[in-house]
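Since the structure comes first, as C-alpha coordinates, the remarks are kept for the end.
Not every chain is included here, but those present sit where they belong.
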Amino acid sequence: MPDRVYETALGASTKDTITLLGQDLAEDVMGTVGFGELAFWLATQRRPGKGETRVFEAVLAALADHGFTPTAIVTRLTYLSAPDSVQGALAAGLLGGGSRFLGVTEDCGRFLHDVLTAGGTQPSDEDGWDALALRTVEDLRRQGKFVPGLGHHVHKDGDPRTRRLFAIAAEEHLRGPHLELFAAIGRVHPRVLGKTLPLNGAGVCGAALADLGLPLPLLRGFALLARAAGLIGQLAEELRHPVADAIFRSVDLNNRSVAPDPHR
Amino acid sequence: MPDRVYETALGASTKDTITLLGQDLAEDVMGTVGFGELAFWLATQRRPGKGETRVFEAVLAALADHGFTPTAIVTRLTYLSAPDSVQGALAAGLLGGGSRFLGVTEDCGRFLHDVLTAGGTQPSDEDGWDALALRTVEDLRRQGKFVPGLGHHVHKDGDPRTRRLFAIAAEEHLRGPHLELFAAIGRVHPRVLGKTLPLNGAGVCGAALADLGLPLPLLRGFALLARAAGLIGQLAEELRHPVADAIFRSVDLNNRSVAPDPHR
(Lines give C-alpha, C1' and ligand atoms only; values in the text may rest on other atoms or scores of the structure.)
Protein backbone atom coordinates (compact mmCIF):
# COMPACT_ATOMS: atom_id res chain seq x y z
CA MET A 1 0.00 0.00 0.00
CA PRO A 2 1.41 3.40 -0.90
CA ASP A 3 1.95 5.85 1.91
CA ARG A 4 -1.18 7.74 2.71
CA VAL A 5 -1.16 11.48 3.15
CA TYR A 6 -3.66 13.31 5.31
CA GLU A 7 -4.20 16.89 4.22
CA THR A 8 -5.19 19.65 6.61
CA ALA A 9 -5.29 23.42 6.56
CA LEU A 10 -5.52 23.64 10.34
CA GLY A 11 -2.65 23.42 12.79
CA ALA A 12 0.81 22.39 11.63
CA SER A 13 4.29 22.83 12.98
CA THR A 14 7.93 22.43 12.17
CA LYS A 15 10.85 22.77 14.54
CA ASP A 16 10.77 26.57 14.36
CA THR A 17 7.29 27.51 13.22
CA ILE A 18 3.70 26.86 14.15
CA THR A 19 0.99 27.70 11.67
CA LEU A 20 -2.77 27.70 12.00
CA LEU A 21 -4.96 28.21 8.96
CA GLY A 22 -1.89 29.17 7.02
CA GLN A 23 -1.03 31.97 9.47
CA ASP A 24 1.95 32.24 11.75
CA LEU A 25 0.21 31.29 15.00
CA ALA A 26 2.42 33.26 17.37
CA GLU A 27 2.89 36.42 15.33
CA ASP A 28 -0.36 36.76 13.40
CA VAL A 29 -3.00 34.98 15.48
CA MET A 30 -2.09 35.26 19.17
CA GLY A 31 -2.85 38.72 20.47
CA THR A 32 -4.57 39.70 17.24
CA VAL A 33 -7.45 37.34 16.57
CA GLY A 34 -10.28 37.16 19.11
CA PHE A 35 -11.63 33.79 20.18
CA GLY A 36 -15.00 34.10 18.45
CA GLU A 37 -13.27 35.28 15.31
CA LEU A 38 -10.90 32.33 15.47
CA ALA A 39 -13.71 29.80 15.98
CA PHE A 40 -15.47 31.19 12.90
CA TRP A 41 -12.26 31.08 10.87
CA LEU A 42 -11.53 27.49 11.93
CA ALA A 43 -15.02 26.38 10.90
CA THR A 44 -15.09 28.11 7.53
CA GLN A 45 -11.40 28.51 6.63
CA ARG A 46 -12.33 32.12 5.91
CA ARG A 47 -11.52 35.05 8.19
CA PRO A 48 -14.75 36.80 9.14
CA GLY A 49 -15.18 40.55 8.96
CA LYS A 50 -15.80 42.63 12.06
CA GLY A 51 -19.55 42.62 11.55
CA GLU A 52 -19.66 38.87 11.02
CA THR A 53 -17.67 38.33 14.19
CA ARG A 54 -20.04 40.59 16.12
CA VAL A 55 -23.13 38.69 14.95
CA PHE A 56 -21.42 35.36 15.59
CA GLU A 57 -20.38 36.33 19.12
CA ALA A 58 -23.87 37.65 19.82
CA VAL A 59 -25.20 34.20 18.92
CA LEU A 60 -22.66 32.52 21.18
CA ALA A 61 -23.63 34.85 24.03
CA ALA A 62 -27.30 34.03 23.51
CA LEU A 63 -26.62 30.29 23.80
CA ALA A 64 -23.89 30.15 26.44
CA ASP A 65 -25.89 29.52 29.57
CA HIS A 66 -29.54 29.19 30.47
CA GLY A 67 -29.20 28.45 34.17
CA PHE A 68 -30.05 25.05 35.63
CA THR A 69 -30.67 23.24 32.37
CA PRO A 70 -30.24 19.46 32.23
CA THR A 71 -26.80 20.01 30.69
CA ALA A 72 -25.73 22.24 33.60
CA ILE A 73 -27.06 19.79 36.19
CA VAL A 74 -25.33 16.91 34.41
CA THR A 75 -21.98 18.68 34.39
CA ARG A 76 -22.24 19.51 38.07
CA LEU A 77 -23.30 15.98 39.06
CA THR A 78 -20.55 14.40 36.99
CA TYR A 79 -17.97 16.65 38.60
CA LEU A 80 -19.34 15.68 42.02
CA SER A 81 -18.95 12.04 41.13
CA ALA A 82 -15.61 12.23 39.29
CA PRO A 83 -13.80 15.41 40.37
CA ASP A 84 -10.57 14.03 38.94
CA SER A 85 -11.79 14.55 35.39
CA VAL A 86 -12.86 18.05 34.36
CA GLN A 87 -12.92 16.83 30.76
CA GLY A 88 -15.47 14.16 31.71
CA ALA A 89 -17.75 16.66 33.43
CA LEU A 90 -17.63 18.98 30.45
CA ALA A 91 -18.15 16.18 27.92
CA ALA A 92 -21.07 14.76 29.90
CA GLY A 93 -22.83 18.13 29.85
CA LEU A 94 -22.27 18.58 26.13
CA LEU A 95 -23.79 15.15 25.47
CA GLY A 96 -27.14 16.66 26.44
CA GLY A 97 -26.81 18.97 23.44
CA GLY A 98 -29.07 16.92 21.26
CA SER A 99 -32.39 17.24 19.58
CA ARG A 100 -34.41 18.62 22.46
CA PHE A 101 -32.40 21.23 24.31
CA LEU A 102 -29.81 22.56 21.92
CA GLY A 103 -31.10 21.14 18.64
CA VAL A 104 -33.55 23.94 17.80
CA THR A 105 -30.73 26.13 16.53
CA GLU A 106 -29.64 23.52 14.03
CA ASP A 107 -33.14 22.41 13.10
CA CYS A 108 -34.22 25.97 12.42
CA GLY A 109 -31.17 26.82 10.34
CA ARG A 110 -31.54 23.67 8.26
CA PHE A 111 -35.28 24.14 7.83
CA LEU A 112 -34.90 27.71 6.57
CA HIS A 113 -32.13 26.58 4.26
CA ASP A 114 -34.28 23.80 2.82
CA VAL A 115 -37.14 26.21 2.14
CA LEU A 116 -34.77 28.68 0.48
CA THR A 117 -33.15 25.98 -1.62
CA ALA A 118 -36.47 24.56 -2.75
CA GLY A 119 -38.01 27.97 -3.31
CA GLY A 120 -36.25 28.95 -6.52
CA THR A 121 -35.46 32.68 -6.83
CA GLN A 122 -35.43 34.57 -3.58
CA PRO A 123 -38.00 37.22 -2.88
CA SER A 124 -36.80 40.79 -3.37
CA ASP A 125 -39.14 42.58 -0.99
CA GLU A 126 -41.11 42.08 2.18
CA ASP A 127 -44.27 41.07 0.32
CA GLY A 128 -42.31 38.39 -1.45
CA TRP A 129 -40.88 37.07 1.81
CA ASP A 130 -44.31 37.09 3.38
CA ALA A 131 -45.74 35.08 0.50
CA LEU A 132 -42.97 32.49 0.77
CA ALA A 133 -43.39 32.33 4.55
CA LEU A 134 -47.13 31.91 4.21
CA ARG A 135 -46.77 28.98 1.83
CA THR A 136 -44.19 27.47 4.15
CA VAL A 137 -46.29 27.71 7.30
CA GLU A 138 -49.37 26.43 5.46
CA ASP A 139 -47.40 23.44 4.19
CA LEU A 140 -46.16 22.56 7.66
CA ARG A 141 -49.64 22.98 9.08
CA ARG A 142 -51.06 20.64 6.47
CA GLN A 143 -48.46 18.03 7.42
CA GLY A 144 -49.25 18.49 11.09
CA LYS A 145 -45.75 19.72 11.81
CA PHE A 146 -44.51 22.49 14.05
CA VAL A 147 -42.64 25.47 12.66
CA PRO A 148 -39.03 25.26 13.91
CA GLY A 149 -38.05 28.25 16.02
CA LEU A 150 -41.63 29.33 16.68
CA GLY A 151 -42.94 29.38 20.24
CA HIS A 152 -41.38 29.51 23.70
CA HIS A 153 -42.67 28.02 26.93
CA VAL A 154 -41.60 31.00 29.02
CA HIS A 155 -41.15 34.08 26.82
CA LYS A 156 -44.68 33.97 25.45
CA ASP A 157 -44.83 37.65 24.52
CA GLY A 158 -41.53 37.70 22.70
CA ASP A 159 -38.03 36.49 23.26
CA PRO A 160 -35.73 39.46 23.92
CA ARG A 161 -32.82 37.71 22.21
CA THR A 162 -34.70 37.54 18.94
CA ARG A 163 -35.38 41.24 18.71
CA ARG A 164 -31.81 42.01 19.64
CA LEU A 165 -30.19 39.63 17.19
CA PHE A 166 -32.28 41.02 14.33
CA ALA A 167 -31.14 44.50 15.33
CA ILE A 168 -27.46 43.56 15.49
CA ALA A 169 -27.62 41.78 12.14
CA ALA A 170 -29.28 44.86 10.64
CA GLU A 171 -26.63 47.18 12.11
CA GLU A 172 -23.95 45.04 10.52
CA HIS A 173 -25.79 44.75 7.19
CA LEU A 174 -25.89 40.99 7.67
CA ARG A 175 -29.60 40.32 7.54
CA GLY A 176 -29.53 37.60 4.91
CA PRO A 177 -32.19 35.34 3.44
CA HIS A 178 -32.47 33.00 6.43
CA LEU A 179 -33.16 35.85 8.82
CA GLU A 180 -35.53 37.46 6.29
CA LEU A 181 -37.55 34.28 5.94
CA PHE A 182 -37.57 33.76 9.69
CA ALA A 183 -38.81 37.33 10.24
CA ALA A 184 -41.52 36.82 7.64
CA ILE A 185 -42.64 33.65 9.42
CA GLY A 186 -42.94 35.77 12.53
CA ARG A 187 -45.19 38.20 10.67
CA VAL A 188 -47.48 35.80 8.83
CA HIS A 189 -47.92 32.74 11.02
CA PRO A 190 -50.90 34.16 12.98
CA ARG A 191 -52.91 34.16 9.75
CA VAL A 192 -52.44 30.39 9.48
CA LEU A 193 -52.25 29.27 13.09
CA GLY A 194 -54.83 31.66 14.49
CA LYS A 195 -52.56 32.77 17.31
CA THR A 196 -49.34 34.72 17.70
CA LEU A 197 -46.26 32.84 18.87
CA PRO A 198 -42.84 34.35 19.56
CA LEU A 199 -39.86 33.63 17.35
CA ASN A 200 -37.53 32.04 19.87
CA GLY A 201 -33.90 32.80 20.57
CA ALA A 202 -32.56 29.38 19.62
CA GLY A 203 -34.29 29.62 16.26
CA VAL A 204 -33.07 33.10 15.39
CA CYS A 205 -29.56 31.97 16.30
CA GLY A 206 -29.84 29.16 13.75
CA ALA A 207 -31.04 31.61 11.12
CA ALA A 208 -28.18 33.99 11.85
CA LEU A 209 -25.55 31.24 11.77
CA ALA A 210 -26.90 30.02 8.43
CA ASP A 211 -26.76 33.56 7.04
CA LEU A 212 -23.13 33.75 8.12
CA GLY A 213 -22.39 30.80 5.86
CA LEU A 214 -21.39 28.43 8.65
CA PRO A 215 -21.70 24.75 7.76
CA LEU A 216 -25.26 23.58 8.31
CA PRO A 217 -24.41 20.08 9.58
CA LEU A 218 -22.41 21.74 12.36
CA LEU A 219 -24.83 24.45 13.51
CA ARG A 220 -25.37 22.37 16.64
CA GLY A 221 -21.60 22.52 17.10
CA PHE A 222 -21.67 26.28 17.65
CA ALA A 223 -24.39 25.91 20.26
CA LEU A 224 -22.11 23.36 21.92
CA LEU A 225 -19.11 25.71 21.76
CA ALA A 226 -21.15 28.44 23.43
CA ARG A 227 -22.37 25.98 26.02
CA ALA A 228 -18.83 24.79 26.73
CA ALA A 229 -18.09 28.30 28.03
CA GLY A 230 -21.31 28.20 30.05
CA LEU A 231 -20.53 24.81 31.54
CA ILE A 232 -17.09 25.98 32.66
CA GLY A 233 -18.95 28.83 34.36
CA GLN A 234 -21.21 26.26 36.01
CA LEU A 235 -18.19 24.28 37.23
CA ALA A 236 -16.51 27.42 38.55
CA GLU A 237 -19.65 28.29 40.49
CA GLU A 238 -19.96 24.71 41.72
CA LEU A 239 -16.40 24.89 43.04
CA ARG A 240 -17.13 27.95 45.10
CA HIS A 241 -20.75 27.38 46.00
CA PRO A 242 -21.64 23.72 45.46
CA VAL A 243 -25.19 22.56 44.85
CA ALA A 244 -24.66 19.18 43.13
CA ASP A 245 -24.64 17.16 46.32
CA ALA A 246 -27.89 18.79 47.44
CA ILE A 247 -29.46 18.03 44.04
CA PHE A 248 -28.34 14.40 44.26
CA ARG A 249 -29.71 14.06 47.78
CA SER A 250 -33.00 15.71 46.87
CA VAL A 251 -33.51 12.87 44.39
CA ASP A 252 -32.02 10.02 46.36
CA LEU A 253 -33.81 10.85 49.59
CA ASN A 254 -37.12 11.07 47.78
CA ASN A 255 -36.77 7.74 46.03
CA ARG A 256 -39.52 5.22 46.61
CA SER A 257 -38.88 1.58 45.90
CA VAL A 258 -41.63 -0.11 43.91
CA ALA A 259 -42.00 -3.68 42.75
CA PRO A 260 -40.56 -4.48 39.34
CA ASP A 261 -43.22 -4.78 36.69
CA PRO A 262 -42.42 -5.82 33.13
CA HIS A 263 -45.78 -4.52 31.97
CA ARG A 264 -45.59 -1.12 33.58
CA MET B 1 -37.81 18.40 54.27
CA PRO B 2 -37.86 22.14 53.68
CA ASP B 3 -37.80 23.31 50.10
CA ARG B 4 -34.29 23.50 48.79
CA VAL B 5 -33.10 26.54 46.92
CA TYR B 6 -30.29 26.41 44.38
CA GLU B 7 -28.48 29.70 44.03
CA THR B 8 -26.79 30.79 40.84
CA ALA B 9 -25.40 34.02 39.43
CA LEU B 10 -25.38 32.66 35.89
CA GLY B 11 -28.33 32.48 33.51
CA ALA B 12 -31.83 33.24 34.74
CA SER B 13 -35.04 34.28 33.09
CA THR B 14 -38.53 35.49 33.74
CA LYS B 15 -41.33 35.87 31.24
CA ASP B 16 -39.94 39.14 29.91
CA THR B 17 -36.28 39.21 30.85
CA ILE B 18 -33.20 37.07 30.49
CA THR B 19 -30.20 37.82 32.62
CA LEU B 20 -26.70 36.41 32.58
CA LEU B 21 -24.25 37.29 35.33
CA GLY B 22 -26.67 39.91 36.53
CA GLN B 23 -26.67 41.64 33.12
CA ASP B 24 -29.54 42.00 30.71
CA LEU B 25 -28.48 39.34 28.22
CA ALA B 26 -30.05 40.84 25.12
CA GLU B 27 -29.26 44.50 25.73
CA ASP B 28 -25.98 44.43 27.61
CA VAL B 29 -24.24 41.22 26.58
CA MET B 30 -25.26 40.33 23.02
CA GLY B 31 -23.47 42.53 20.53
CA THR B 32 -21.29 44.03 23.22
CA VAL B 33 -19.35 41.29 24.97
CA GLY B 34 -16.94 39.18 22.91
CA PHE B 35 -16.89 35.42 23.34
CA GLY B 36 -13.52 35.21 25.03
CA GLU B 37 -14.49 38.04 27.35
CA LEU B 38 -17.74 36.25 28.18
CA ALA B 39 -16.00 32.93 28.88
CA PHE B 40 -13.66 34.72 31.29
CA TRP B 41 -16.56 36.51 32.96
CA LEU B 42 -18.54 33.27 33.35
CA ALA B 43 -15.58 31.54 34.97
CA THR B 44 -14.68 34.30 37.41
CA GLN B 45 -17.95 36.27 37.81
CA ARG B 46 -15.78 39.31 37.13
CA ARG B 47 -15.70 41.20 33.86
CA PRO B 48 -12.16 41.22 32.52
CA GLY B 49 -10.48 44.37 31.27
CA LYS B 50 -9.40 44.72 27.66
CA GLY B 51 -5.85 43.64 28.38
CA GLU B 52 -6.97 40.61 30.35
CA THR B 53 -9.25 39.59 27.49
CA ARG B 54 -6.41 39.96 25.02
CA VAL B 55 -4.07 37.75 27.05
CA PHE B 56 -6.85 35.22 27.63
CA GLU B 57 -7.75 35.03 23.95
CA ALA B 58 -4.07 34.69 23.03
CA VAL B 59 -3.94 31.63 25.29
CA LEU B 60 -7.07 30.18 23.69
CA ALA B 61 -5.56 30.73 20.23
CA ALA B 62 -2.36 28.98 21.31
CA LEU B 63 -4.29 25.91 22.43
CA ALA B 64 -7.10 25.69 19.86
CA ASP B 65 -5.64 23.25 17.37
CA HIS B 66 -2.41 21.38 16.95
CA GLY B 67 -3.25 19.42 13.81
CA PHE B 68 -3.72 15.66 13.85
CA THR B 69 -3.53 15.16 17.59
CA PRO B 70 -5.20 12.12 19.15
CA THR B 71 -8.14 14.37 20.10
CA ALA B 72 -8.59 15.50 16.50
CA ILE B 73 -8.36 11.95 15.15
CA VAL B 74 -10.83 10.76 17.78
CA THR B 75 -13.37 13.43 16.88
CA ARG B 76 -13.11 12.61 13.19
CA LEU B 77 -13.39 8.84 13.73
CA THR B 78 -16.36 9.23 16.05
CA TYR B 79 -18.12 11.40 13.51
CA LEU B 80 -17.41 8.78 10.86
CA SER B 81 -18.97 6.15 13.06
CA ALA B 82 -21.89 8.15 14.43
CA PRO B 83 -22.60 11.08 12.09
CA ASP B 84 -25.99 11.55 13.71
CA SER B 85 -24.40 12.97 16.83
CA VAL B 86 -22.12 16.00 16.51
CA GLN B 87 -22.21 16.33 20.28
CA GLY B 88 -20.83 12.82 20.62
CA ALA B 89 -17.94 13.50 18.24
CA LEU B 90 -17.06 16.70 20.07
CA ALA B 91 -17.36 15.11 23.51
CA ALA B 92 -15.22 12.14 22.45
CA GLY B 93 -12.44 14.44 21.31
CA LEU B 94 -12.55 16.47 24.52
CA LEU B 95 -12.23 13.28 26.57
CA GLY B 96 -8.66 13.06 25.32
CA GLY B 97 -7.97 16.32 27.17
CA GLY B 98 -6.38 14.64 30.12
CA SER B 99 -3.04 14.45 31.78
CA ARG B 100 -0.86 13.81 28.75
CA PHE B 101 -1.99 16.01 25.90
CA LEU B 102 -3.81 18.96 27.41
CA GLY B 103 -2.84 18.59 31.05
CA VAL B 104 0.47 20.46 30.93
CA THR B 105 -1.33 23.79 31.05
CA GLU B 106 -3.05 22.91 34.28
CA ASP B 107 -0.08 21.13 35.81
CA CYS B 108 2.19 24.08 35.12
CA GLY B 109 -0.25 26.65 36.49
CA ARG B 110 -0.81 24.64 39.66
CA PHE B 111 2.88 23.97 40.13
CA LEU B 112 3.83 27.65 39.87
CA HIS B 113 1.01 28.52 42.23
CA ASP B 114 2.20 25.97 44.79
CA VAL B 115 5.73 27.34 44.68
CA LEU B 116 4.47 30.91 45.08
CA THR B 117 2.17 29.96 47.94
CA ALA B 118 4.89 28.07 49.75
CA GLY B 119 7.52 30.69 49.09
CA GLY B 120 6.46 33.39 51.54
CA THR B 121 6.98 36.96 50.30
CA GLN B 122 7.37 37.32 46.58
CA PRO B 123 10.63 38.48 45.08
CA SER B 124 10.75 42.11 44.05
CA ASP B 125 13.38 41.91 41.32
CA GLU B 126 14.86 39.57 38.75
CA ASP B 127 17.60 38.39 41.09
CA GLY B 128 14.96 37.43 43.62
CA TRP B 129 12.96 35.51 41.02
CA ASP B 130 16.08 33.75 39.83
CA ALA B 131 16.94 32.69 43.36
CA LEU B 132 13.44 31.30 43.92
CA ALA B 133 13.52 29.55 40.54
CA LEU B 134 16.90 28.05 41.30
CA ARG B 135 15.74 26.59 44.60
CA THR B 136 12.65 25.25 42.87
CA VAL B 137 14.49 23.51 40.04
CA GLU B 138 17.06 22.11 42.46
CA ASP B 139 14.29 20.71 44.65
CA LEU B 140 12.61 19.02 41.71
CA ARG B 141 15.92 17.64 40.51
CA ARG B 142 16.63 16.19 43.94
CA GLN B 143 13.22 14.47 43.88
CA GLY B 144 13.89 13.14 40.39
CA LYS B 145 10.94 15.10 38.98
CA PHE B 146 10.55 17.00 35.75
CA VAL B 147 9.91 20.74 35.72
CA PRO B 148 6.36 21.26 34.40
CA GLY B 149 6.31 23.33 31.23
CA LEU B 150 9.98 22.80 30.46
CA GLY B 151 10.97 21.00 27.25
CA HIS B 152 9.29 20.30 23.93
CA HIS B 153 9.77 17.30 21.65
CA VAL B 154 9.61 19.42 18.48
CA HIS B 155 10.40 23.05 19.27
CA LYS B 156 13.77 22.30 20.81
CA ASP B 157 15.22 25.76 20.23
CA GLY B 158 12.29 27.65 21.64
CA ASP B 159 8.53 27.56 21.36
CA PRO B 160 7.36 30.63 19.43
CA ARG B 161 4.15 30.78 21.48
CA THR B 162 6.10 31.27 24.68
CA ARG B 163 8.03 34.32 23.50
CA ARG B 164 4.87 35.82 22.08
CA LEU B 165 2.71 35.28 25.15
CA PHE B 166 5.34 36.88 27.38
CA ALA B 167 5.37 39.85 25.02
CA ILE B 168 1.60 40.24 24.97
CA ALA B 169 1.39 39.96 28.76
CA ALA B 170 4.10 42.63 29.07
CA GLU B 171 2.30 44.94 26.61
CA GLU B 172 -0.84 44.64 28.72
CA HIS B 173 1.03 45.07 32.03
CA LEU B 174 -0.19 41.62 33.06
CA ARG B 175 3.07 39.84 33.69
CA GLY B 176 2.27 38.57 37.15
CA PRO B 177 4.12 36.30 39.58
CA HIS B 178 3.35 33.03 37.77
CA LEU B 179 4.82 34.33 34.52
CA GLU B 180 7.75 35.89 36.38
CA LEU B 181 8.60 32.63 38.09
CA PHE B 182 8.20 30.71 34.83
CA ALA B 183 10.51 33.13 33.04
CA ALA B 184 13.07 32.79 35.82
CA ILE B 185 12.91 29.00 35.51
CA GLY B 186 13.70 29.49 31.85
CA ARG B 187 16.77 31.56 32.76
CA VAL B 188 18.25 29.45 35.56
CA HIS B 189 17.47 25.81 34.79
CA PRO B 190 20.60 25.27 32.64
CA ARG B 191 22.73 25.86 35.73
CA VAL B 192 21.03 22.89 37.42
CA LEU B 193 20.20 20.59 34.53
CA GLY B 194 23.32 21.21 32.50
CA LYS B 195 21.37 21.80 29.32
CA THR B 196 18.98 24.41 27.97
CA LEU B 197 15.37 23.38 27.41
CA PRO B 198 12.62 25.57 25.95
CA LEU B 199 9.71 26.81 28.05
CA ASN B 200 6.83 25.24 26.18
CA GLY B 201 3.62 26.84 24.98
CA ALA B 202 1.28 24.73 27.07
CA GLY B 203 3.22 25.68 30.17
CA VAL B 204 3.31 29.41 29.54
CA CYS B 205 -0.43 29.28 28.89
CA GLY B 206 -0.92 27.78 32.34
CA ALA B 207 1.23 30.51 33.88
CA ALA B 208 -0.72 33.23 32.09
CA LEU B 209 -4.11 31.78 33.04
CA ALA B 210 -3.01 31.58 36.68
CA ASP B 211 -1.84 35.20 36.57
CA LEU B 212 -5.27 36.18 35.25
CA GLY B 213 -6.80 34.78 38.41
CA LEU B 214 -8.74 32.01 36.70
CA PRO B 215 -9.66 29.09 38.98
CA LEU B 216 -6.75 26.67 39.19
CA PRO B 217 -8.80 23.47 39.31
CA LEU B 218 -10.33 24.49 35.97
CA LEU B 219 -7.22 25.53 34.04
CA ARG B 220 -7.65 22.36 32.00
CA GLY B 221 -11.18 23.58 31.24
CA PHE B 222 -9.86 26.55 29.28
CA ALA B 223 -7.63 24.29 27.23
CA LEU B 224 -10.76 22.24 26.53
CA LEU B 225 -12.75 25.33 25.53
CA ALA B 226 -10.03 26.33 23.10
CA ARG B 227 -9.90 22.80 21.76
CA ALA B 228 -13.68 22.71 21.31
CA ALA B 229 -13.28 25.46 18.70
CA GLY B 230 -10.44 23.51 17.12
CA LEU B 231 -12.43 20.27 17.01
CA ILE B 232 -15.33 22.02 15.28
CA GLY B 233 -12.75 23.16 12.75
CA GLN B 234 -11.63 19.54 12.39
CA LEU B 235 -15.22 18.41 11.82
CA ALA B 236 -15.81 21.15 9.28
CA GLU B 237 -12.72 20.07 7.39
CA GLU B 238 -13.72 16.42 7.68
CA LEU B 239 -17.11 17.25 6.14
CA ARG B 240 -15.53 18.83 3.08
CA HIS B 241 -12.39 16.77 2.76
CA PRO B 242 -12.77 13.53 4.72
CA VAL B 243 -9.78 11.57 6.00
CA ALA B 244 -11.31 9.53 8.86
CA ASP B 245 -12.25 6.57 6.71
CA ALA B 246 -8.72 6.42 5.28
CA ILE B 247 -7.27 6.56 8.80
CA PHE B 248 -9.58 3.77 9.94
CA ARG B 249 -8.66 1.62 6.94
CA SER B 250 -4.94 2.26 7.36
CA VAL B 251 -5.25 0.64 10.78
CA ASP B 252 -7.77 -2.05 9.99
CA LEU B 253 -6.03 -3.22 6.83
CA ASN B 254 -2.73 -3.46 8.66
CA ASN B 255 -4.06 -5.50 11.53
CA ARG B 256 -2.39 -8.83 12.19
CA SER B 257 -4.17 -11.46 14.19
CA VAL B 258 -2.04 -13.06 16.89
CA ALA B 259 -2.80 -15.78 19.39
CA PRO B 260 -4.19 -14.64 22.72
CA ASP B 261 -1.62 -14.78 25.47
CA PRO B 262 -2.44 -14.02 29.09
CA HIS B 263 1.22 -13.60 29.88
CA ARG B 264 2.10 -11.25 27.07
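A and B label the chains in the order they appear, each numbered from 1.
Simple rule for what comes next: a residue touches a chain if its C-beta (ideal position, glycine included) is under 8 Å from a C-beta of that chain, and two chains touch if they have at least 3 such contacts.
Quick caveat, the model's predicted, so the values are computed rather than measured.
Trainee: Total copies in the full assembly, please; the file places 2 of them.
Mentor: 4
Following the convention adopted for this analysis, only the chains that are shown with their structure count from here on.
Trainee: I'd like to verify one number: the distance from the centre of chain A to the centre of chain B, where each centre is the average of its C-alpha atoms, in whole angstrom.
Mentor: Centres of chain A and chain B (C-alpha means) sit 24 Å apart.
Trainee: Can you name the residues of chain A that touch chain B in the complex?
Mentor: Interface residues on the chain A side: 1, 4, 6-18, 20, 24-27, 29-31, 33-36, 38-39, 42-45, 54, 56-58, 60-62, 64-68, 72, 85-88, 90-92, 94-98, 102, 154-157, 159-161, 163-165, 167-168, 171, 201, 215, 217-218, 220-222, 224-226, 228-230, 232-237, 239-241, 243, 246-247, 250, 253.
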